[in-house]
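A single protein chain has been removed from this complex, and every other one stays in its place.
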Amino acid sequence: MTPFLWFLFGGGGMVSALLLPVHVLLFGLAFPLGWFEAPSYESLHGLVTHPVTRLYLFVLIFLPLFHAAHRFLYTVCDLLQVHGSRRTPIAVVCYGAALLGTAVAAYTLLTIA
Amino acid sequence: MSNPSQAPTVDLKLYRRPMPFGWWLENGAYFRFIARELTCIFVGLFTVLTLELVQAVGRGPAPYAAFMARLEGSAYIAFSLLAFAAVLYHAVTWFNLVPTTVVVRLGGERVPDGLIAAAHFAAWAVASLVVAFIVLRG
Partner (left out) sequence: MAETIKLTVARYRPEEQSEPTFQSYDVPYNKDWVLLDALNHVKNEIDGSLTFRWSCRMGVCGSCGMMVNGVPKLTCAVPLTDYRPSEPVRIEPLQFFPVIRDLVVDITSFLGKLSSVKPWIIRDDVEATEVAEYRQSPAELDDYKQFSMCINCMLCYSACPVVGLESEFAGPAAIALAQRYNLDSRDAGAEERQDVLNEHEGMWGCTFVGECTKVCPKNVDPAGAIQLYKMATAQDWMKSMLLPWGAK
């Protein structure tokens, strides 16, 4: 299983690096601080419901979630010096949260109209 | 003495230094490593925020407006500033490490590390511009 989770970690790291900075810059800073006018509801709704955007958003949410879960697990265990089988509950919580987020994202993007 | 199993054994009193709790604070490289790893907290949180944005758009114009207004709160601005710094640090460290993880060959020659990293930085710039163009086109 670890090879597969590492694959998701790597893919998520790449997606996060390529795409998250511009998303944070636009939605976290540029629109709230008024540097640019936020897109109208109609245009954003039209964009989000486009099939290609749905797929894009799924990748943008699913992979970074698993990237974050994997990295957080390893970092917490390094910082708190957790070894062996005591890592298991932390792993379940981390990957479980990523799985839950992925399920919610899939449901949202499939049902959004 | 030629047979190692008959060599005299000495009862050694070894000193083992325990790993200090703050091991990552003792060394600049370890500190930068932990900082790099902790960027994942902001990656995860901002991804959840993006999911919330999509949900708000799905619910209609009023929830979307309310969500965008929420992002103007000072706590959210502070979070976004930290998150932006974190994802930038993540992106730079990530692209710099990619050449170590892959070997690319073109015509039998190994592509130099610097070129692989530069290609990723270029792809980053292009992807960012495309996303910004599509979102801002409005």
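Side notes on the structure shown:
Each chain carries a letter (A and B) given by its place in the written order, and its residues are counted from 1.
We take it that a residue touches a chain if its C-beta (ideal position, glycine included) is under 8 Å from a C-beta of that chain, and two chains touch if they have at least 3 such contacts.
Just so we're clear, the structure is a prediction, and the values are computed from it rather than from any experiment.
Interface note for the absent chain: among B:A66, B:L97 or B:L115, the touching residue is B:L97. Contact between chain A and the unshown chain involves residues 2-4, 6-7, 10, 74-75, 78, 81, 83. The chain not displayed touches chain B at residues 12-17, 19, 23-24, 26-27, 29-30, 33, 37, 97, 100-103, 108.
Basically, only the chains that are shown with their structure count from here on.
Rounded to a whole number, the gap between the C-alpha centres of chain A and chain B is 12 angstrom. In the complex of the two chains, the chain B residues touching chain A come out as 19, 21, 24, 34, 37-38, 40-41, 43-44, 46-51, 53-55, 57-58, 60-61, 64-65, 68, 71-72, 76-77, 79-81, 83-84, 87-88, 90-91, 94-95, 98, 101, 120, 123-124, 127-128, 131-132, 134-138.
The residues of chain A lying in touch with chain B in their complex are 10, 12-14, 16-29, 31-33, 36-41, 43-45, 47-48, 57, 60-61, 64-65, 67-69, 71-72, 74-75, 78-79, 81, 101, 104-105, 108-109, 111-113.
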